[in-house]
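Scroll down for the structure; my scribbles are underneath it.
With one protein chain withheld, the remaining protein chains of the complex are depicted in position.
We just call them A, B and C in the order they show up, numbering each chain from 1.
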């Protein structure tokens, strides 16, 4: 279950304080020239410390490719890659060897496996998404060569809708204030896929929105997914939701896009548009009631360096998962 | 892609105006006694005409089981079943042989396959969900034998939140009004899974919320999915979202359940709680602009008998998909 | 695990003495005109009583298609079909309600499921292959439209290699003799796929020979698979096995075909050639030592009408499985 996709498949690995994180991409079309600088740029977007809004930990996130590429060209064989875990301060986590952090995966991993790597969240850490971003960067490049772009952006932070630079400044201020009062914030990310042909998505259980929802809900801290008018459409009337068709230069188009580019589970050629909700960062720098793996009640206060809001760093992860999903759908549809 | 699940797998078939709909359940545990009356009761809940709120078409939805069960006991072999399509008035759809209905799957199926069954929506019709409800009814029975219940309910209709009988009366009135002005309504369904053990869900891409989101977004007209505090959590602060642990009679419990029973993608033993948003019914009884399969602009007005709001009939479909997902997760976890 | 294939997928169902056998084909390309007479002809080849060499039971094997086809054209949606079980004499099997027939699946199904349908072998009966032949017939038609033919033939029966009509007569005589002395015979089937393009098969675990071997070894009574020079190559020298390349009218060809049309797991454009070994029919009309489901030793003698040698009826099943495998590989390779 660490594999994502059908034809374009990504299998990830890695604990946050283990040797490395990374993965294997299987099903990448052969003969494609990789832009390694573009991959590094994506990694930099996800990296902690990449903006004043995010944690100050430094992770160089240098990718080493192990197979599947020769002279920069994909061979059609599996592309394996790894990113060493270099900057791990495991001692920060000693207090957590036996106590479960509330709202984290600590207890559920213990319940499921009877064992867990308590250092930095182990496999459940956001560190794992580094592999997704690297794989997604390759998918994104290939899609771009086919005229398909994938672009995500912060849509709201702590309840502030972000539609302008000014809104973003207000959101940054809200993050600073939350940090000051030792609290954290949630938010939403919006993603738009442009240039995708009609015909992506496989009825009935492989509807494009089902593939995208599964991809997005697999991201840490994601709590909701909606596409097109989403939850707002549930409070609306049919007459407000109708995307009438017309012909534009010989192409079928819709005058509006309440559908979010997907009808009957299949893309219709309009922009594919969806939103993902993220909860506030679970790690609160204050004492919280909890229990231990020997069934005793205790209190835990987590130190370490942590983000206040996951949204800025989630943006490239949303793009990566969207790119892998769309490329997989493209190959499934044999387009 | 007409198969759902990993260990408990359902493969569906059927167009709304073809011979029959139905499916094959693979992976059902052997030796389980089926309650056929309970299946019929679920089918009745989904049936058009089962309440004054829904369309008046009559579909007997009589299930014929073809394999996998002997003397009422499951054999561990595939359970195939079919429901004949008896009450089909295909002539209602003659106008749609060449014109695409807006907001339906007509155009996208044509774009994908170059052919479509225009009668009643074909494979994209809600008729297809009859098979899901039958399969889900079997999953639900098995879960009940393990102490796990799956219960969905209308949570809102046309913007009216439903928390009481009175709210439901207001919602019914809203449906009648919408029908009168030839419009349709959206709404949301809430589902709660109680009694599920800790340990369901498979990191990283098989997180329980990813499995549930994929299941729900595969339902016709679904536009959004959220679990726990969902989109509301995106506008909240971490201190409002913390589910602190305590020991209750030797069991690990959380004092609150903002998490919706899932942490790190794995169930924690609390109620699993999620919501699905449905758009208003796409079929509007009024003339709409559209195009034909020969790329000409035209106007279409769809007759036939149609629902105003999908929510009442969606409730058993949500339960069915949830039951199949939870049973699959249970078997995957070898619990 | 009742599903075969990746893109072209067949999910089968049915016990020999249940209501029906059949299945669902998912992934069949849309817009293909089905030749129903050709399907019936394939069913007739597999049917008991179709030759003096096989059992005299009559199974009409009338196929009813339930979905996925309209006016004889495939829709791209799942094709479900069923074949009623009409000629079942379950009383023949009363003796087997508690005793396990040696060399059958009786004991292992009981060990696995704790329950079994003892009538006629249940799910483990060769009756199940009727569904495969129907699905394979559709795959075969589609391949033929692409210039690919799949042809199997009896290669040996009871140790007699069959290279001529005369050999076949000797084999028929051997079958009559075996019947007379209440014994049964094994044999082999050879299959040749002609016209397949180079490029079928997916390294590493999806090698074309691995896909074919899995398909063939899933047939009842199959005990071995080999392709190209197979087991004979294991006793040979490299200099006897070399298929040198040359250019023929601008195409790469090999002068010999020891490789059986597959190199490195991928088809090379030459004939794909393989053999399947079948054991003698397990049902011997004589008393045999066995045990019951209550752990008592007993003796069993099976009545009923049974074949002497599986080879004649296995030929269309081998073709069906080969056709489904090659079509799946063709779609996987996006050719």
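Convention: a contact is a pair of C-beta atoms (placed from the backbone, for glycine too) under 8 Å apart; a residue touches a chain by one contact, two chains touch by 3 or more.
It should be emphasised that the depicted structure is a prediction, and the values quoted were computed from it without experimental measurement.
Undergrad: Which one touches the absent chain: C:74, C:141 or C:188?
TA: The one listed residue touching the chain not shown is C:188.
Undergrad: Tell me which stretches of chain A touch the chain missing from the display.
TA: For chain A, the residues touching the absent chain are 1-3, 9, 11-15, 18-24, 26-27, 30-31, 64-68, 70, 73, 75-80, 82, 109, 112-117, 122-123.
Undergrad: Write the list of chain B residues that the hidden chain touches.
TA: 77, 203, 331, 334
Undergrad: If the missing chain were put back, which residues of chain C would it touch?
TA: 1-4, 12, 100, 102-109, 111-112, 123-124, 128, 156, 158-159, 178, 183-188, 198-199, 201-207, 209-218, 220, 222-231, 233-247, 250, 252, 254-255, 258-260, 262-269, 277-282, 284, 286, 288-291, 295-297, 332-333
Simple rule for what comes next: only the chains that are shown with their structure count from here on.
Undergrad: Measuring centre to centre, with centres taken as mean CA positions, what chain is farthest from chain A?
TA: When every chain centre is compared against chain A, the largest gap points to C.
Undergrad: Please compute the angle of the rotation superposing chain A on chain B (C-alpha atoms), rounded to a multiple of 5 degrees.
TA: 180
Undergrad: Could you grab the centroid distance between chain A and chain C? Build each centroid from C-alpha atoms only and quote it in angstrom.
TA: The computed centroid separation for chain A versus chain C comes out at 45 Å.
Undergrad: Got the chain A residues that touch at least 2 other chains?
TA: Residues 203 of chain A each touch two or more of the other chains.
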